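Questions regarding the structure given below will be posed in turn.
Note that this complex is displayed minus one protein chain, with the remaining chains in position.
Moving on, here comes subunit A:
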Amino acid sequence: MSYIELSNVSKSYDKQRSVLNGIDVSIEKGEFFVLVGPSGSGKSTLLRLIAGLEEITGGELHMNGKVINHLPPKDRHLSMVFQNYALYPHLTVEQNILFGLNAKKVDKKEQKQRLHKTAEMMGLTELLKRKPRQLSGGQRQRVALARSVVSEAPLCLMDEPLSNLDAKLRAHMRMEIRQLQKKLGLTMVYVTHDQVEAMTMGDRIMVLNDGKVQQVGKPIELYNKPANLFVASFIGSPKMNMGRAVIKGQQLVIEESLFIPVKAADVIDIPKNKRLIAGIRAEHLFKGTSEEKTHVLDVINVEQLGNETMVTFEVGGEFWTAKWLGQQIVHTGDRVPVQLSVEHMSFFDADTGKLIKAASSLKQKEGVAI
């Protein structure tokens, strides 16, 4: 049995507005589990259900094999880091860190020991006597983390803890939290709306939208085999290029403007004459040369990032972005040769949005850095 198990958990307010629907997931001990989704998807609500800050209206929540639907938060042996850090403004850093231990009546001597250990680990030793308002955003974040660490709870819940930090600090804290989790062997449930954070930090990711689970899996799995259109467009930056497609005879027609020849073997699993959505990752839209090319496309926009170049094309009514290594000399308005092939494409059912066939090229290339 897993550490935390949710079976058919749902949450609604006033018995009408349903926020979460039939959530089934299990979280293993020592796992870094990320809940990701756009705002309003119910990810924070799910976290609060696990914390016990909100009542579950349907289904069961198990922890260590026991149903804990009605267990108060303090008996769930967990710690939580809030988006706004929830530091007590009238207490010093030291008092803030020890706040929970005081409430749990931990022995003073032990408190001191744990405080020094944690403060040293988090680099807060110099700041112990300060009030939260005298700290920078990053330092406050660290205090909030320290408060969570010092409790020595085996489960740590985090609700968008990095969203108030600037980009540079965020990248740094991402690494620090990940290291901390590994070092202490914590089970972490981490909520974010940022798919980059989810991809880089999570052992496993759960994508939520509209209160429903879209997909649960390892980051690479989600990237390579998105279960539906939502996951395909949500995971990955830039997002997967997509277009309406249909197979006509020996040709795949995308957005009624791109014609790609297909072999029967390539499309054996794909029903003919069905409305499809074809998707291709930006890094699979290869640059062509005047000799080697499958198509020529109009350039709408070019973004030079130094180490790579993002080129946006117009394909029918859609904008497709290609990611090319190095500094490419391309200008807006150019017509540029590209190489497109069916083996890099994923196909989705246009009506249900479900994945029909993932890009076949990945099967051979798995494990190779892309």
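To be clear about the criterion, contacts are C-beta pairs under 8 Å (C-beta built on N, C-alpha and C of every residue); 3 or more make two chains touch, one makes a residue touch a chain; residues count from 1.
Basically, contacts and distances are computed from a predicted model.
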Name per UniProt, for the chain absent here [options: "Protocatechuate 3,4-dioxygenase alpha subunit", "Glycerol-3-phosphate ABC transporter permease", "Hydrogenase" or "Metalloprotease TldD"]: "Glycerol-3-phosphate ABC transporter permease"
Residue in contact with the excluded chain [from A:80, A:146 or A:338]: A:80
Absent-chain contact - pick from A:41, A:111, A:151 or A:309: A:151
Residue in contact with the excluded chain [from A:103, A:175, A:220 or A:296]: A:103
Hidden partner chain, residues of subunit A it touches: 51, 53, 72-75, 78-80, 82-84, 86-90, 99-100, 103-104, 132-133, 151
